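One protein chain is absent from this view; the other protein chains keep their places.
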Amino acid sequence: MKMDLENMFDRLWPINRSLMGPAYRESLDILSEKMPMKKHVFKTGAKVFDWTVPKEWSVNEAYFIDPSGNKHADVSINNLYLLSYSAPFSGKISLQELKQHLHTLPDIPDAIPYVTSYYSERWGFCISNNEYLSLEEGEYTVVIDTALYPGDLVIGEAVLPGTSGEEVIFSTYLCHPSLANNELSGPLGLVFLYNLVKSLPERRFTYRFIISAETIGTIAYLSKYGQHLKEKVVAGFQMTCIADKGNYTYKRSRQVESLADRAAMQALKESGLDHSIVVFDPGDGSDERQYCSPGFNLPVGSLMRTQYGKYKEYHTSLDNKEFIDFSALEDSINTYFEIVKIIESNITWKNVVGYCEPQLGKRGLYPTLGAPAMENHVKAMMWLINYADGTNDLIDIAKISGFSTTKLSAIAENLEKHDLFKRV
Amino acid sequence: MKMDLENMFDRLWPINRSLMGPAYRESLDILSEKMPMKKHVFKTGAKVFDWTVPKEWSVNEAYFIDPSGNKHADVSINNLYLLSYSAPFSGKISLQELKQHLHTLPDIPDAIPYVTSYYSERWGFCISNNEYLSLEEGEYTVVIDTALYPGDLVIGEAVLPGTSGEEVIFSTYLCHPSLANNELSGPLGLVFLYNLVKSLPERRFTYRFIISAETIGTIAYLSKYGQHLKEKVVAGFQMTCIADKGNYTYKRSRQVESLADRAAMQALKESGLDHSIVVFDPGDGSDERQYCSPGFNLPVGSLMRTQYGKYKEYHTSLDNKEFIDFSALEDSINTYFEIVKIIESNITWKNVVGYCEPQLGKRGLYPTLGAPAMENHVKAMMWLINYADGTNDLIDIAKISGFSTTKLSAIAENLEKHDLFKRV
Partner (left out) sequence: MKMDLENMFDRLWPINRSLMGPAYRESLDILSEKMPMKKHVFKTGAKVFDWTVPKEWSVNEAYFIDPSGNKHADVSINNLYLLSYSAPFSGKISLQELKQHLHTLPDIPDAIPYVTSYYSERWGFCISNNEYLSLEEGEYTVVIDTALYPGDLVIGEAVLPGTSGEEVIFSTYLCHPSLANNELSGPLGLVFLYNLVKSLPERRFTYRFIISAETIGTIAYLSKYGQHLKEKVVAGFQMTCIADKGNYTYKRSRQVESLADRAAMQALKESGLDHSIVVFDPGDGSDERQYCSPGFNLPVGSLMRTQYGKYKEYHTSLDNKEFIDFSALEDSINTYFEIVKIIESNITWKNVVGYCEPQLGKRGLYPTLGAPAMENHVKAMMWLINYADGTNDLIDIAKISGFSTTKLSAIAENLEKHDLFKRV
């Protein structure tokens, strides 16, 4: 998986994506090779809840030339040099005038910041603070050949149907150019996870995978399908920041103890890895803010490695291929798949013999020799038999007993074969 | 405020108050200068719930003379020398007889204890244990010129009306003579707090300030107005022990998590000061025991500094002007006022755009440049927008977000101006 991830990463990296435009569509097409998608389209000017879909944006070239003739901030070298959604501009201006259009990060003087201006037309460049300080006085030539024009906001979606009517969603965004952990890890993780989920021989839940532009794309999607999700979704996850080398962080949904939260926390517990659980925090984050807005209040959490805003490379040119690790990304995808498996196995079982324990020995499920210590496998079975009363689901029993969902699930299915367990 | 507090303290200190009588009325009149009051009167013999209003008490003079002719326990020197509500007596008696009427504190040998006998007629003096031990054998002349006679139990009350029908009460008692922290800090704090609350340009709640005699006064008041309070009061506080230099202690109401409790704890949290929260304890305390008796179960807590009974000077002659600090008293009054402001600001807001976030940028509420880190002010706004779903009040949102009620309240009112928030 690692090599496939890296190959696709290398193809997506140089494309100067933003919310809408040809670069976004090109990126979506590449991802479609791994995950065939249905495209949902919203036109510029469309009203989606409190928002209005903006224009498309495309970039031809952009740079500025200093009085000595040196070229700076050439977008063909790094997409971040150009303010995302920058308006076109060309002309000769003084350094003082130019500086009003330059964005830097004094705290990380060698990094180019990632800055956007989607809803207010302005032009600008982002450069390192070191470069900024070295600019000489004199006349500068600015060339920004971009275009803003009516077009399409596109959301890609793939669905893997299951046997029950309930749904699990995975969501990510594709509007950040040349940022590795926060963002490419998200769409890459999502399409590879899609293939793992697709490989399951059967699925109880329908799985919906959504790739959109952050905020506006998700809001547009929810304006059309939010009501459906509200009725069907039992768990959901926003995928982002999953390729750095840090420990896992799980950000709970606003519902706090939804199936998404319980399954993710159980997966992390069973992994044995150090990890953090953080509360739902609308003062930071990504599209879980829309999914968890009070009108929807969907059970959408987010499993990340180091959380956005908690690593200095975040939203700068330092969040690049060197910063991430494809093994870490692969592990993250597998951990998401573990969550899927826990959700699939999270059946509410009912012990058919509710009065006293069933006689397991006569069915070959219990040793016929009573010895001083009970085996671990038998203990797990006794927990299941006692707590499978039709109200506790498998995660409940895993939590109270300390046994893994995998072990409990296998035993429960065996008890079902012996007609001792049924599904509620 | 400090100098005013001290001036009024000095005038109230020498008056030999008890539950009822001219000294109590004189004290109430002095406090009326800062807070005009309506007087509620209950006659001696009146039945109030399980209790009967006792007689008035007045003191002319009281002392005893030892065999060498030295005067002891002269009430004109310290009010505590005379047992409060002491019956009159005069005569010549032996030291042995006298000792049966002397109350001391062996553990604090230089302190005069504060002792009362409201409901059982007896005479007596309170002296330091050192003085007690130095008394010589021989004949003693006792003079206690007091009077017990039918009269009036008086409760002073002031009301500051608000726009809603709901009420907040502050209660204190005025029956302790020459005790500084436990008691004068209470009525002084209450009348000065009254003036701060009065200064508010508008009030959502009606504020009721009650000065009574401890226990019997409050029981009498509740016998007449308890039902009204039960219907109207959303928060209340018993004011006592607020002038020592110790850290704050908040004693919860019996309801545990009433608005009184939540507002007081939030004020203490926002103060950043070390403080303690203690449970409602009917085995100790003041009139909150009546307000929180199970029939009423009013949301009445008590913000103190060092709790009664937790400092050795409590109910002795050492609880005097030297023991207290007028700056501490002023701070306590201001902290109570902070609680009032939190209660006033504790609106349950509802975000009008419940589905997804509103577009703040187009209203000038959000930076049009998307930069790596969100500002603190914007984060607070995002918490408000998400959690203002019509079920959480402002204190809830302050607690979950960690932002102060002051900050959140200002932002909420601004969102209301932009028609994004409404009051529930």
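Letters A and B mark the chains as written, and numbering starts fresh at 1 in each.
Assume a residue touches a chain if its C-beta (ideal position, glycine included) is under 8 Å from a C-beta of that chain, and two chains touch if they have at least 3 such contacts.
Everything numeric here is computed off the predicted structure, so don't read it as measured data.
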Looking at A:S84, A:T104, A:S302 or A:N351, which residue reaches the missing chain? A:N351
Contacting the left-out chain: of A:S76, A:N386 or A:N414, that is A:N386
In subunit A, positions touching the absent partner: 351, 353-359, 361-362, 368-374, 378-380, 382-383, 385-389, 400-401
Can you list, in ascending order, the subunit B residues touching the missing chain? 48-52, 84, 103, 105, 113-120, 122, 215, 218-219, 222-223, 226, 254, 279, 281-284, 289-290, 292-297, 309, 314-316
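Here is the rule we go by: only the chains that are shown with their structure count from here on.
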Rounded Å distance between subunit A and subunit B, as computed from the means of their C-alpha atoms: 54
